[in-house]
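For reference, the structure is listed below as structure tokens.
Every protein chain except one is present and positioned as in the full complex.
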Amino acid sequence: MSEGSEEYSAVQKFYDNIWLLLGIGIVLPTVLFTVWGLYEVYTLPYLPIVK
Amino acid sequence: MAIHEPQGNWWQPLSKDEKIWFILALVWMLVSFLYMPIQHFIGVQNPPSESYRVSAEDFEALIEAQEEKYTVGEENGFPVVRPNPDEPVYLKASMWEWTPVLELEKDKTYKIHLSSVDLVHGFSIQPINLNLMVIPGIDYVVNLKPTSSGDFRILCNEFCGLGHHTMVGKINVI
Partner (left out) sequence: MSFEKRTCEISGLEIEKNSESMIKLNMATAIIFFAIGGAAGLLVLLTRWPAIHLLPVEWYYRWLTAHGLLALLVWIIFFEVALVHFGSVTLLKSRLAVPILSKITYGLMLGGTLLVVVMVLGGQADVLFTSYVPLQAHPLYYLGIILFAVGSLIAFIHFFINAVVAKKEGEYKRTLPMVSFGIMAASIIGIMSIAHGAAIYIPTFLWSLGIIETIDPSAYRLVWWGLGHTSQQINVCMMVACWYGIAAFLFKAKPASEKLCRSAFVLYILFINVASEHHLLVDPVFSTWHKIVNTSYVMHLAVLASMIHAFAVPASIEMGLRKQGYNNGLFEWLKKAPWGNPAFSATFISIVLFGFLGGTTGVIFGTEQFSIIRHNTWAITGHFHGTVVAGTTIAFMGMAYFLIPVFFKRDLIMPGVAKLQPFVYGTGITILSITMMAAGTFGVPRRHWDYNFSDAPFGYQFDSTVDIFMGLVGIGGLIAVVGGAMFVFVTLGSIFKGNKRA
């Protein structure tokens, strides 16, 4: 088969796009783990103290 | 070969044994994936999820107030406190002590507030081997219901300096 005459599936194109993988690979865990976690750290309420 | 570029379109259907394996793996994954959340809602052995910020000064004050009110004795230089099960109980981690010694009643549920006034420590009750992190500036609220009486120890299992190995506290269940 000659170059270009072949159809590639979208997934194959996605897997071959190392820059896209790099981008998603950084953004996804950073949002899901780090940003969400830091949000919880900095919004934790103060202990209600009953005097 | 895994060291050469595959040619052309490699997005091809799986062979039969690959399919079988994939489905087995998927099923196993779904089981273990559902296990933890399901256990979280129906099980009893879950890390608590209630916590607050608290300053070291405020926490020390709560510890002192509790000691004034509920101290019933002394053991190896530590006050022994028998708290009221209807009130919050405070337990302080510091280098390298757990204060006070708590005297708890069997089958009563206590709300224990854990905090550290200096470094990160590790709260580890033995011999039941229950482990939680204690973070300075954070109050971790643990619902604890002793189901057997006797002496328990609290070890520290997060490195907290050179005296780390001497940091052992005590809980008496009566």
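Letters are used for the chains, namely A and B, taken in the order the chains are written, and counting of residues starts over at 1 for each.
Please note the rule applied: a residue touches a chain if its C-beta (ideal position, glycine included) is under 8 Å from a C-beta of that chain, and two chains touch if they have at least 3 such contacts.
Keep in mind that this is a model prediction, so the values were computed, not measured.
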>> According to the contact rule at the top, which chains on display are touched by the left-out chain?
In response: A, B
> Please identify, in ascending order, the residues of chain A that touch the omitted chain?
Replying inline: 3, 8, 12, 15-16, 18-19, 21-22, 24-26, 28-30, 32-34, 36-38, 40-42, 44
> Tell me, which residues in chain B touch the chain that this view leaves out?
Replying inline: 1-6, 10-12, 14-15, 17-18, 21-22, 25-26, 28-30, 32-37, 39-40, 43, 45-47, 49, 51, 75-78, 97, 118-120, 122, 124, 126-127, 129-133, 135-140, 153, 155-162, 164-170
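Methods note: only the chains that are shown with their structure count from here on.
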> Once you find the CA centre of chain A and the CA centre of chain B, what distance in Å lies between them?
Replying inline: 30
> For chain A, which residues are in contact with chain B within the complex?
Replying inline: 1, 6-9, 11-12, 44-49
> Once bound in the complex, which stretches of chain B touch chain A?
Replying inline: 8-11, 51-54, 58, 62, 113, 138-139
